[in-house]
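Taken from a larger complex, these chains appear in their original positions, while the remainder are omitted.
All chains are identified by letter, namely A and B, in their written order; residue positions are counted from 1 within each chain.
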Amino acid sequence: MTDDILNPIDDQVDEFKRAIESIILVAHDPVPAELLAQLIEQPTMLIEQWCSELAESYSQAAHGFELVQIAGGYRYQTAPDLTPYVERFLLHDQRARLSGAALETLAIVAYKQPISRSQVAAIRGVDPDGVLRTLQARGYIDETARDDGPGQAILYGTTTSFLEKLGLASLDDLPAIAEFIPDADVVEALEDGLRVTPQVDVAPREMSQNEPGGSSDGASWP
Amino acid sequence: MAMNVATPVYEGPFDMLLQLILKEQVDIYEVNLSTIVDAYLAELDRMQELDLDVATGFLLIAATLIELKARRLLPNMSDLDLDDELALWEERDMLLARLLEAKTFKDVAQVFAQLASEADRSFPRVVGPDERFAATLPDMLEGTSVTRLRNAAISALTPKPIPTVDLFHINPIKTTVADAVTELLDELPRIGRITFRRLTADLGERVEVIIRFLALLELFKQGAIELDQPERFGDIEIAWSPDDSFDSEAILIDTYEG
């Protein structure tokens, strides 16, 4: 097929194919052949060949997953005929409910957009990657811009679908929170890792939830 | 997250004691006790919640150590009451059991580290369903009101106090057991007799009271004072009554040098 001199020996080929499998297994997005070539240090052409050999072997073995080439890369996905099982599982999945962490992250993006993942991380104090990915997969947030700075970080914002789900006409309809939250410089000081004393007490959640009709705007606030 | 306040070498007094005995192969006679006792007191002071059980436990261990050491320093133990002797053996056994327990979990921790590093060699797939299933996924926002979102924003954006680096409340330990011994050696000969409650009445800090108590124990073991507690949990009576052999210079050296 290809020039014999270029071909790695069999043992190595086995390892390279296993490496391809491992990388694609953990990847959240389809992995381009060029990236695999770079990581494994083999020609793109060989990578492509190995990937189709792998795909072929999965289909021969009639596995419940397949290796497909999609959106400029390779990924594992479930076989089309098994969709009913997958859907049944997804309806059972605990992750279907919006966790407290996910709600907070969504709220941060909603009120602070456009915002980068590192800014979200600084506010929440934990790595937000998983949650951001889930919110994006659900179509509540999306990458809306790039930071001008050197890293050109991705900036996130909420989507129109988010507004629809919450019954809002526009972002301007989000209830104001500025009055309840310490000044930006205080928040910044916190992000820098300094200890600051909270200047405002947040009303206990139960209280505001019990308020009939959510008389949202600071009835209980001085 | 700043959490490791302890010195890099010892993870608290227990660890210090364990390492000294096991690694350095020293016995209580050679161990610098005031360092260990001070480490206990520092740990007590660092506690963010007053926990009587823990405080008492620490105190008991510190006292046992001092008693053990004092006993070893005193050649004339024949005049000691058998009950006292047995009590000391019992306390020592308790301490031994706790050190063994601490050592057990130290060893378990090493196995955990090994298990974790083996497990870390494999990466789980946490990709989730692809976009073909987006429509199937239940709407996570169902039932979420704008008010809930606003409350979540307020809660997320409000700076939280970070309890572990609460520098405003850390009180450095001002006195050590050695300082307290010096003070008592000055005060007690003049006062003669006093109760523990009165002796510590003007001390505001729990730690200072504990330090005084440990200093008294030290003096008692050195034969400088007599202690009496007529009632269980009652007030302790202290009387200055140095033995013939009592040497205030020696005791100072001991408490300092350990």
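Criterion: a residue touches a chain if its C-beta (ideal position, glycine included) is under 8 Å from a C-beta of that chain, and two chains touch if they have at least 3 such contacts.
Remember, predicted model here, so these are calculated numbers, not experimental data.
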Counts per chain label over the entire file, given a single displayed copy of each: A x2, B x1
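Basically, only the chains that are shown with their structure count from here on.
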Computed distance of Cα centres, subunit B from subunit A, in Å: 45
Residues of subunit B touching subunit A in the complex: 123-134, 136-142, 144-162, 165-167
Contact footprint of subunit B on subunit A as seen in their complex: 22, 25-28, 75-77, 83, 86-87, 90-91, 95-98, 100, 102-108, 110-112, 123-124, 130, 133-134, 137-140, 162, 165-168, 173-175, 177, 180-182, 186-187, 189-190, 195-198, 200, 202, 205, 208-209, 214, 216
